[in-house]
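Of the protein chains in this complex, one is absent; all others appear in place.
Order as written gives the chain letters A, B and C; numbering starts at 1 within each chain.
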Amino acid sequence: MANHTDSSTEMPNHLETATFEGKNKVLGFWLFLGAETVLFACLFGTYLALRNQSLDGPTTQELFDLKLVALATALLLTSSLTSVLSMIKMNERNMKGMITWLVITLALGLGFLVLEIYEFLHYVHEGHTFMSSAFGSSFYALVGTHGAHVTFGIIWITTLIIQVLKRGITTETAPKLFVSSLYWHFIDVVWVFIFTLVYLLGKVG
Amino acid sequence: MATLIVLLVLVLFLAAIFTGGYNRQFLERMRNSRTWDWLTTVDHKKIGILYLMGGLLFFLIGGLEAIFMRLQLFAPGNDLFVGRTFNELLTMHGTTMIFLAAMPLIFAIMNAVVPLQIGARDVAFPFLNALGFWLFFFGGVLLNLSWIFGGAPDAGWTSYTGLALNQYSPGPGVDFYVLGLQIAGIGTLIGGLNFIVTIINMRAPGMTFLRLPLFTWTAFVTSGLVLFAFPAFTVALLLLMFDRLFGSNFFDHAMGGSTVIWEHLFWIFGHPEVYIVILPAFGIMSDVISTFSKKRLFGYNSMVFATVLIGFLGFMVWVHHMFTVGLGAISNSVFAVATMAIAVPTGIKVFNWLFTMWGGEIQFKTPMLWAVGFIPTFVIGGMTGVMLALPPADYQYQDSYFVVAHFHYVLVGGTVFGLFAGIYYWWPKMFGKMLNESLGKWHFWTFLIGFHLTFFPQHFLGLFGMPRRVFTYQTNVGLERLNEISTIGVAGMLIGTIFFLVNIIYTLRKGPKAEADAWGLGRTLEWSIPSPPPEYNFAQTPLVRGFDALWVEKEAGNKTMTPAEPLGSIHMPSPSYIPIMMSLGFFIAGFGFIVRGIPAAVFGLIIVFAALFLRSFDYDRGYHVEPEDPEKGGKE
Amino acid sequence: MAKESNQAISRKPESAMKHILSFVLMIAFTAASFFLVMSDAVPSGWVIPLLLIFAVVQVFLQLFTFMHLDQKGSAYYTIFIIFGIFVAVISAVGILLM
Partner (left out) sequence: MERLRIWRIGLLISLVTLFLAGCSGDPSLSVLDPKGSAGEIQLNLIYWSLILMTVVFVIVITIFVYVLVRYRKRKGKDIMPEQVHGSTKLEIIWTVIPIAALIALAIPTVQYTFELAETPPAEDTVIIDVTGHQYWWEFKYPQYGITTAQEAHIPVGKKVLFRIHGEDVLHSFWVPSLGGKMDVVPGRVNTMTLDAKQPGMYQGKCAELCGSGHALMDFKVFADKQGDFDKWTASMKQPVASVSATSSEANGEKIFKQNCIGCHAGVSQIKAPNLNKFATRSTIAGILPHNEQNLKIWLKNPQAVKPGTLMPKIDYLNKDELNDLIKYLDSRK
């Protein structure tokens, strides 16, 4: 199957799967994402089953503010694009371009987090807390787990930026970067369902 | 208090390291010691042995708990272990056996065998492999520490909420369950992921998917089940932890929560889990039966197909554990039919085994005895499984001893028999020594008879109206005699297990050395290399030219495999202390959460993150070894 | 490793154009979702199915453009993620309906 061999000194086109370790890593990461899909599905199932159990607290209709959610969504969606752009730069071995896009991605992610924290604080103020009802618990568990993923992603990508700055784009750093970008897109996919099934559905009833 | 001590010791330890106030030579010696070697190993063969030892240890503990339970149930009105203590025993028995004995033993064999069977030098992620083991081990230790620190979990291995909430199960017992299993579970998930990638990416040239030995196939599907089933359990445990530790209300009906959600989450995981533990046993059966019948596996393709189908259907039947929850006739019927469907692929397997032996030349070596004992025993267990799958009948069986009988027939008669077959079969490959045959036969016969004596009567106990998870029963309702027999049977299993232990010790001391092809009948790649294999497994990656790769060469008159590459230096991954460090971090954090010692919890998490960080910046490239020239080497 | 890098390195560098296009589509679907809920333009029985369809389309856009599943050599990734989605859907629907 060796249908293509670059003249050996040249770097291969797709850095992330250029080495054996890289290939393992990417495949392994996809499997991990498969597992994460099930994990989130269970949280979604739990949330959907419990979302009307708000007891005396505010209901979904009363609580959610779609404008804020729309803004957060825009930020996260855009960050997904910038993340993929950084990968293109990576495969062009354009260090500066890649890091620029990565930093923009991080900034958008941070913006999203700030909005989410603001939103949570607001809800707590309204009497909708983790402990106030089953609806509260399941809401924070689902949206909070997503938020935790975003946070972890930000930390992870930051450490990767440090590594690339030290070592450059190599067949060792590239799979890491690529995989973190997959992770970032995955977070975005989950968010699509959160805004659909939590916020929009919450308004519809 | 305990937290404080732990904290103090660790702080001192770290201070010693960072201030340089330690003895360099001591560290040097430690680094070169055998213990350090085992603690930091990333070699799949050694990790396999670690899993084996860990799994056996927990099997003994779980067995001891079973003995205690059976002693209490020997006669009505006994008061050895009553009430809560009995509930602790049964919970810990079930949990230990499933998560800390059966699964690790499966991972032991998978580690020892899968890379060899596919002609690989290693697994895809040696580091993660080690991490998986240490997480399992520390999780298991944490769970068992509950006996000392304030009481073991007592809500059953299913830990149904309601009962498992703070209100009804005060004390840290269930917290130990939650955190111990969470940690062990992450380890298992990592292990499963590793094996999938290994089997996809690391196969030797020519080893196509339809040439994989059946054990590798089942390892593959089992790993897939682990990958997709464990997340549900992770979520279940997470939510239960929130409820118990942080006052959320997922399962508290007074606050709008629902216990049924726990049942769903648990069984979405729990049912695939039982196939996780049976499929590798099926794989072992297939390999062992074909080896000792001196015949190619009958219907290889349909075996593979059946394995995949069982794995697939396994995700669609979980509600059969919930027939009496009151979910309605439609839901019960749908899940009943889906459950019954699993009998078909399983039947295909059973008949294929029978016809593998048909026309063969069967040698009753110990592994084969276990395999032969497996077939009727497992079939009985499977039949009672099908009987349980009928909701109207299950309304009677559910939570009675009939169920206990069913699952011991499949778990012990299936999984444990399978594991014993595998251990006897591959022991020479793992340790380079043959286990003693006559001790092995004694082990088999005492265990088999004891097993049936213990569990066959339990079917009737259930039908006579004895619920499970009870610490006593009434007199004069026809339950005494059968319970007596059941308890007496355990003696058989106890004696059998002791024979096994004696066999191990005897073999380690003076067992005869094993050949490369230890049984003389080897069909698959692992028998083409020395026992035990060198650290790089294959000096030259073999070229696979058909199913039963070694047998193909034997038939062609070759003594060894044809290599697929020239002899050259081999790259090996470096050992690493990070897996054990990270697991220790999780352990400390878990313990901290359980005793509500937030500093310890935070400290543990810091260790975890430090380990992650070290790992992320770790660019160790491993080392190279020069393999010895195999006696008869080279290409022609 | 012996069979190091013998495949999958032959893919062409990607153009940004495809991703930007996909992004525009995603934004459009998202906007449409919000619009569905915030206005009364669509009969209420249609809203939920449409929302779900829009979400699913977005997932596939992400998977097959941003996450590169459209490229050669992604068969295993696709198999496993699809199976993950399958288990996920069964589980979530199971918890919800049963």
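We adopt the following convention: a contact is a pair of C-beta atoms (placed from the backbone, for glycine too) under 8 Å apart; a residue touches a chain by one contact, two chains touch by 3 or more.
This one's a predicted model, so the numbers in the text were calculated from it and none came from an experiment.
Student: Sort by label and list the shown chains the missing chain touches.
Tutor: B
Student: Determine which one of B:Arg31, B:Arg481, B:Lys559 or B:His624 touches the chain that has been left out.
Tutor: The missing chain is touched by B:Arg481.
Student: With the missing chain put back, one of B:Ala15, B:Met30 or B:Val82 would touch it. Which one?
Tutor: The one listed residue touching the chain not shown is B:Val82.
Student: Among B:Trp38, B:Phe149, B:Phe312 or B:Phe355, which residue is in touch with the absent chain?
Tutor: If we include the chain that is not displayed, B:Phe355 is the one touching it.
Student: Check the options B:Leu210, B:Met383 or B:Ala556 and report the residue that touches the missing chain.
Tutor: If we include the chain that is not displayed, B:Met383 is the one touching it.
Student: Among B:Pro392, B:Pro599 or B:Gly622, which one touches the chain that has been omitted from the display?
Tutor: Of the candidates B:Pro392, B:Pro599 or B:Gly622, B:Pro392 is in touch with the missing chain.
Student: Under the stated touch rule, tell me which residues of chain B contact the chain that is not displayed.
Tutor: Residues 82-84, 86-87, 154-156, 160, 162-163, 168-169, 253, 258-260, 293-296, 298-302, 324-326, 328-329, 332-333, 336-337, 340-341, 343-344, 347-348, 350-352, 354-355, 357-364, 372, 375-376, 379-380, 383-384, 386-387, 390-396, 398-400, 456-457, 460, 462-465, 467-474, 476-478, 481-482, 551, 555 of chain B touch the chain absent from view.
Keep this in mind: only the chains that are shown with their structure count from here on.
Student: I want to compare two interfaces, A-B and A-C. Which one has more contacting C-beta pairs?
Tutor: Between the two chain pairs, A-C has more contacting C-beta pairs.
Student: When the C-alpha atoms of chain A and chain C are each averaged to a single point, how far apart are the two points in Å?
Tutor: Chain centres of chain A and chain C, defined by C-alpha means, are spaced 14 Å apart.
Student: Taking each residue of chain A in turn, which ones touch at least two of the other chains?
Tutor: Within chain A, the residues that touch at least two other chains are 20, 23, 27, 31, 34-36, 38, 42, 45-46, 49.
Student: Among the residues of chain B, which ones contact at least 2 other chains?
Tutor: 196, 200, 227-228, 232, 261, 264-265, 268 - these are the residues of chain B that touch more than one other chain.
Student: Across the complex, what residues on chain A touch chain B?
Tutor: Listed in rising order, the residues are 20, 23-24, 27-28, 31-32, 34-36, 38-39, 42-43, 45-46, 49-50, 53-55, 130-131, 133-138, 140-141, 159-160, 163, 167, 172, 176.
Student: Note which residues of chain A are touching chain C in the complex, please.
Tutor: Residue list for chain A touching chain C: 1-4, 6, 12-14, 17-20, 23, 26-27, 30-31, 33-38, 40-42, 44-46, 48-49, 66, 70, 73-74, 77-78, 80-81, 83-85, 88, 91-92, 182, 185-186, 188-189, 192-193, 195-197, 200-201, 203-204.
Student: Sort out for me which residues of chain B touch chain C in the complex.
Tutor: Touch list, chain B to chain C: 121, 196, 200, 205, 224, 227-228, 232, 261, 264-265, 268, 315-316, 318-319, 322, 327, 331, 541, 564-565, 571.
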